[in-house]
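For reference, the structure is listed below as C-alpha cells.
Every protein chain but one is kept in place in this view of the complex.
Chain naming follows the written order as A and B, and within any one chain the residues start at number 1.
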Amino acid sequence: MTPAAESLYLIILGLAAGFFFYNAQRLVEYLRVGRPEDRTDHPLVRARNLVSIGVLQSKILRDPLAGAMHATVFWGFMVLTVGSVEILIQGVVPSFTYAALVSPPLYAGYVLSQEAFALFVLGAVAWLFYRRLVLRPKRLQGDKLEQWDALLILSMIAALMITLFLLNAFAIVSGQQAGARVLSTGLARLLSSIPPDAAASSRDVMWWSHVLLILAFLNYLPYSKHLHVLTSLPNVYLSNTSGPGTIGAMRPMDLEAEGVEQFGAADVKDLPWKNLLDGYSCTECGRCTAACPANLTGKVLSPRKIVINVRERLLEFGGMPTGLVHGEGEHEPDARLLDGYISEEELWQCTSCRACVQECPVSIDQLDTIMELRRNLVLMESRFPPELQPAFQSLERNGTPWAFNAADRGEWAEGLSIPTMADCSAQGREPEVLFWVGCAGSFDARAKKITVAFARIMQAAGIDFAILGQEEKCNGDPARRMGNEYLYQMLAKENIGTLNAYRVKTVVTICPHCFHQLGNEYAQLGGHYEVIHHSQYIERLMAEGRVPLSNDNGDERTFTYHDSCYLGRYNNVYDAPRRVLPVVNLVEPVRNKSRGLCCGAGGGRMWMEETQGKRINIERTQELLATGAQAIATACPFCMTMISDGVKANESPVPVYDIAEVVASRLSAV
Amino acid sequence: MKIAVCIKRVPDTETRIKIAGTTKIDETGVKFIPNPYDEFAVEAALQLKQKAGGEIVAVSLGPDSAQETIRTALAMGADRGLHLKTDGQPYDTLAVAHALAAELKGYDVILLGKMAIDDYNHAMGPALAELLNLPCVSAVTALTIDGTKGTAEREVEGGVEVLSFPLPAVITTDKGLNKPRLPTLPGIMAAKKKPMESKPAALGATHVTVRSLALPPERPAGRIIGEGAAAVPELIRLLQTEAKVL
Partner (left out) sequence: MILAFAESRGTALRKAAFEAVTAARELGDDVHAIVVGPSGIAAQASQLDTSRVLVAEHAAFTQYNPEATAALVAERVKTGGYRAVFFVSTAQGRDLAPRVAAKLGAAFAPDVTSVATNGEEIVVTHPVYSGKAIATLVLTGAPAVIAARPSSFPPARTDSASPSVEAIAPVGDPSASRVVVTELRTGGGAKLDVSEAAIVVSGGRGLKGPEHFTLVEDLAASFGNAAVGASRAVVDAGWRPHSDQVGQTGKVVSPDLYVAVGISGAIQHLAGMRTAKTIVAINRDKDAPIFKIADYGIVGDAFEIVPALAAAVREARRSG
C-alpha cells in the first residue's frame, strides 16, 4: 500500500471507529435512563449460562434447522473475527500475519478454519435467504423496514464472505503462497488467466471492499436489529431467566422504601436498565410471539412487540434517530411507553405462562417488562379490567379471590379426621407436613374432589399431616400477577406470619401457583419452607413403597397429560406427574413439556373475560383431544377448570382428572 | 369550597353473622369496611373538589377503629380527617346526628351515604340537615353543583324526582351516582401523613336502644318439585292450591 493509501486507511479507520464508539457510548448512556440494578451476583451460574446458551446456542437450537443455520453463522463469526483482525492490522502493517506469531501447524489450522467457516457461513446465508424470500415463515413477517434490514444484513454477510474468498484467491493468483487455503486455491485456479499485476490490484480492491464492509457493518449495527451481535452475549450473562436466583420469581418490590414515588413502570426510565438492554438484544426472531398462547389465538399481545417497543421508545427518548430501526405498532411522537406504544389491552392478555421467556435465544425477559407495566397500571393509576375489582375486594376482605365465605374454608375436610395446625398446636405436637390446600381446592366444587383424593392418598400412606383450615388465606399469586403488589404483600405477610408461628418446615400442595408462591417467592418476604407439589410428593411416597396401589396394570384407558405452566416452565417439574400416573398408555400432545400450551388461566386471567380471538383453553383442549386420548390428566385446579370447560365446549365425553384422583382411584382397599 | 364527608365503619356483608350475648354481633373473623354508600359520597366530594377547588374533611364517629375508615377516604383524596370518639357504635341516629351537627357548622356541602349497611336506618342525612337547618336531598343518583345552586335526581317508586336546592346543603348518595375511585398506592402512602384530629363526640340524648339482636326465624326448607318443563303443571297446581297465589 502506498503511504497515501495507508494514511487514507488510517483516517477511515479512525472515523469509523470513532463514529462507532460515539454510538456505542450513546447506547450505553441510554441504559442509564433506566433504574439501577445489581447483576454481579452468582458469577459462576452466569458464566455457565453464557457458555451453554450463548456460546453453545442451546436455546436457538430448539428450532433444529433454523437453529443450526444460525449457530453456523454465529460460530463462523467468532472464528472469522480473528481473521478480520489480521486483515485490519494489515492496513497499517501490510506484511502482518499471524504466521509470524504462531507455529506453522497452528497457523495452518487457523487458515483452514477461516476457509471452512467462510464456506459454511456462505451456505447458511444462502439457506437463510431462501427462508426469508421463499419459505416466509409467519414469525419472521414484519413490515417493509424489517424485511430490508434482514436482507441487507444477509447481503452484507454474504458479501463479506465473497470478498474474503476473492481477496485470497487474487492474492494467490498474484503470486502469494496458498498454504492451507484449499478453497481459495481452487478459486484462484478459475481466475488464473488474470495477469499478476491486475490480480494484485484486484486483491487490493477486494481488500478495501472487505475492510470497508467490516467498518460499514460495524457502524450499521446501532441502527439495526443486528445490534444483538454485540449485546446478546452480555445479555445472556446478565440475565436472570435461567437462574441465577429463583427461576420465575417476580421482581421484589419494597413498598416501605422512603422517597419512592414510582411503583412499576410507565415509561423506559422506570424500567431497570437490564430490561432496556433486552431491547437492544432482540433479534426479532419472533419465537416468543409464535409460542405466546394469547397471540396464537388471535389476540393483539405480542411479546416481541413489547421488547421492540422498549427499544424504540428508549432510542426516541434518548434522541437517536430511529428511522432506520425497526419498530412495531403505531405511536404518537414523544408518547410514553405505556399507552403510547404498548396498550392496556395487550398487557392484560398475558397469562404469565413464560413460554416467551423459555423460547428467547438471547435470554430476554419479556414477562418482567409486562409485569412492571401492569404494576404501574394497578398501583399508580388504578387501571384494570373492571371484572378484577370484585376479585381484589374479595381478596382484601375475604382472603380469597372468589366470593365464598372464608368460614367455609375447611368444610371439605368434614368427616375425614384431618387435624388443623391449631389442633396439633393445642396437643403440643408438630405434624410431619402441612397440606396447603389453596382457594380452588377449598371452595370450588370440582377442585374439592382433588383435595379429598390427595388427602386419602396421604392417609393411606400413613402420613402425619395437618391443614390450616380457616387460618389459610390466598397465597396472593393472583394479586401479584395482576400487578397489585400491595394486596399481594398484605396476604403473603399474613400467611408467612401464620406459617412461621406454627414453625412450618415442609409444605405439600395440590396447586402449582401455591407451590410456586410458597416455595419460590415467599422467600422475598421472609418465608422459607420446603414446598413440594403433590405430584412430586406422590412420586416420593411411591418410591418409598408407602402408597398401596392395586396390583393391576393401571387404568386401561389411554391418557394424555397437560403440563401446567407453573409446574413445568416455572419449576421444571415435567416427569413426576407422568411417572405417578398409574395408566397403561400415556400419549403426548404435540406441544408438551417446556413447549406446553398454557390453559389460559394464569396471570390473573381466570378472573378476566377473554374478548378477542379464540379462547385459549379451547385451543389447548382441542390439541389434547386430538391425541385421541380417552382421558385427560392435569395437575393443577386451574388447568382442571379450563380444560373441563374446553371439553364441554367441544361437546366431548372425554373426562378430565387430576393425577391425584387417578392415583386415588387405584388405591387398594385399606 | 368547604366539603365534609361522613363515613361509617361497618361489617362486610359477606360475613356470616353470629350473635354474641344478646345485643351485639360476634366480631371475631369479621372484616370491617367503609360503608359502600359513603364511598359514593367520598367520590362525589372528590369530583366536586376537582371542579370547584376547596378542602375535603372526612369525618367518622366511633371508637378508635373509625380512624382506619377515615384513612381510606384520605387515601382516595380527602385532605384531612376528623374522628369523633365514642365507646362502641351508638345506635340512636338522632344522638349521633347531634354529635355530627356540633362539628359540621360552616360547610358548603356535607355528603354522606344514604344509609349504612349495618343498621339500614336511611336517616342520618335528613336528620343532620334538620339540626343544622340546611336543605337536604337524599338518595341522589345524579348530582350537579354550579356555584351555589344544585340539582339532583333521586329514584322514587315508578319514577325519578328532579330536585333543585341551594348551597350550603346536605346530600346523601345512592348507588349509581358515580364509580368510587380506588386508592392508588401513592394515595395510600400519602394518607398516612395527612392530618387527623380526634376528639370526644358530643352525643345527643338517646331515645332508642337495642334490647336484643337475634337471627331471623329459619324459613322451612323448600323442595325441588321436579325437573325441566315437565314439572310446570305440578308447580301450577301448588301455586293454586297450597300457596294460593294464582
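As a convention for this text, a residue touches a chain if its C-beta (ideal position, glycine included) is under 8 Å from a C-beta of that chain, and two chains touch if they have at least 3 such contacts.
Owing to the predicted nature of the structure, the values given are computational and were not obtained by experimental measurement.
> Determine which one of B:Q50, B:S65, B:T144 or B:S164 touches the chain that has been left out.
Looking across B:Q50, B:S65, B:T144 or B:S164, the contact with the absent chain belongs to B:S164.
> From the list B:A4, B:A97 or B:L143, which touches the chain that is not on show?
B:A97
> Kindly note down the residues of subunit B that lie in touch with the hidden chain.
11, 13-14, 16-17, 19, 25, 36, 91-94, 97, 114, 117-131, 135-139, 141, 151, 154-166, 175-176, 204-205, 207-216, 219, 221-229, 231-233, 235-236, 238-240, 243, 245-246
By definition in this document, only the chains that are shown with their structure count from here on.
> From the C-alpha centre of subunit A to that of subunit B, how far is it in Å?
Each chain reduced to its C-alpha mean, subunit A and subunit B end up 49 Å apart.
> For subunit B, which residues are in contact with subunit A within the complex?
12, 14-16, 29, 31, 33, 181-186, 188
> In the complex, go through subunit A and note every residue touching subunit B.
255, 261, 263, 379-382, 389, 394, 397-398, 403, 405-407, 470, 485-486
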